[in-house]
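FYI, not all chains are in this one, though none of them got moved.
When the chains are written out, they are named A and B in that same order, and each has its own residue count from 1.
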Amino acid sequence: MRIAFIGAGGMGAPMARNLLRAGHAVSVYNRTPAKAAALSADGGQLASSPSEAARHAQVVITMLPNDDAVRQAVLGAAMDAMDSGAIHMCCGTISVECSKELAQAHEAVGQGYIACPVLGRPEAAAAAKLWMIAAGPPNSVQFCRPLMEALGRGITVIGEQPWQANIVKIGANFVIASMLETLGEAFALMRKADISVTGFLEIVNSLFNSPVYANYGKLIADEKFEPAGFRLKLGLKDVNLALAAGAQHAVPLPLASLLRDHYLQAMAQGEADLDWAAVARVAARNAGLGGNTRS
Amino acid sequence: MRIAFIGAGGMGAPMARNLLRAGHAVSVYNRTPAKAAALSADGGQLASSPSEAARHAQVVITMLPNDDAVRQAVLGAAMDAMDSGAIHMCCGTISVECSKELAQAHEAVGQGYIACPVLGRPEAAAAAKLWMIAAGPPNSVQFCRPLMEALGRGITVIGEQPWQANIVKIGANFVIASMLETLGEAFALMRKADISVTGFLEIVNSLFNSPVYANYGKLIADEKFEPAGFRLKLGLKDVNLALAAGAQHAVPLPLASLLRDHYLQAMAQGEADLDWAAVARVAARNAGLGGNTRS
């Protein structure tokens, strides 16, 4: 297939590489060209604008960090260069509102649009082990399925409205963020009670038996928040998306409110670019603990 | 070994049965005798008081629901009947403070004391798949190890102070309770956005790949809160233990505070005896949802 890949950063670059490996022709655009450059060694075609990337593509994949980035790259840009009948497969975590807006815009000019946010961090993207959350018109989802298979270890189709995949992704990220806060508070308690955090983590792992707890638990126990797999400021963005979805449907989410307050507290300390697991530091600091852990 | 087992309820009865199967001699006491009666068919000796059960036992196991129950059964009761040199292995989830008090009391009369709270629900107890969190003097822990092996699928020894196992167990229960709140809020959002909760749960399961999420997620999706595997009022007790430990060490636990408020809200609705996963109903009700779910 002829694919355009817009947004080849920490997550997008390994995804684009997997599409190349699966035999697709991929035209790549990234705002910072250096990050995309390495893909030319894998056969990627480097484009100098979203429009150039999108021209003649059957599927335009965007993997961009927020609503504004998607709007800027697509509306009045890639969209104008896309063929009628081409499909925009939007993989970033964006708001329900923005997803509805994109669906309308593409439909108005006879283009397809599906949402396909992904679960997983850069390592999972590289190993083609993402989980793909897809929603949109069945024909379009069907057409893009080979791409999803090249990117992930599994696919869940949520419904026929693209925004449904977005709210599910927002909900999933909320579940992870809550886990980070939980571990942050629990570890702060253990540290002040002079309990080994690795001992406590062993119990948590024996209990949940989940790689997500094991991986994030280790990051927090080791206070290893750089380099960021997923930046704290993006974590805040996602919590805000959850709160916005909650507001739209009149659903109080007090735990999301707590997460938002703690992410803001971390932002106020200049920690926007640490991994979002660094929210654990907020709980530690609020307990009077300094930066170092014991194990 | 000659064992006394005090507290043969929903968790304790299957634990006592596993000890009998492992070939130990077990004298059983339960406040409501009917619950313990079935154990006589497995070879258990029924006792009419904690003291009677404890007499001549090498290890006295208590599996009781809270501080008061343990104090009542042990201090001035089972303790007076225990031989010098016998060991009290305390398996219930009790406070740090109560655990320190018991350690002191037993030491004063030359008896041993270890804390060994367990992770797992009644099904895990029946299958001898609990996880044992042990702490206490190494000799005593070593002596009780065969009993732990008969009860669980794994053992973590946290330290030489019994209360250390208690705070770890309190922390572990806090991690589970946070997960329940998280799922409750996320499911409320999905339901009001008209997303299939089973679809959402599939995503959560693909993400965490953890039996704890899968089991509790299903309970919440199905709104199946009876019979209770672990009663909501005990969940509240455990959250209060976490807050008490936090207060003792000056560790704010805002997520535990939120859990406490929601458990209290459920108590105010008369839901004390539902499974603690019913905290999910609080989030649903606060969003204006009634009792029924869609899938």
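Here is the rule we go by: a contact is a pair of C-beta atoms (placed from the backbone, for glycine too) under 8 Å apart; a residue touches a chain by one contact, two chains touch by 3 or more.
Here the structure is a predicted model, which means the values were calculated and not measured.
Of the identical chains making up the complex in this file, 2 are positioned in the shown model, whereas the full set numbers 4.
Here is the rule we use: only the chains that are shown with their structure count from here on.
Once the centre of each chain is set as its mean CA position, chain A and chain B turn out to be 37 Å apart. Residues 96, 119, 131, 133, 154, 156, 158-159, 164, 167-168, 171-172, 174-176, 178-179, 181-183, 185-186, 188-190, 192-193, 195-196, 199-200, 202-204, 206-213, 242, 245-246, 249-256, 258, 283, 286-288 of chain A are the ones touching chain B in the complex.
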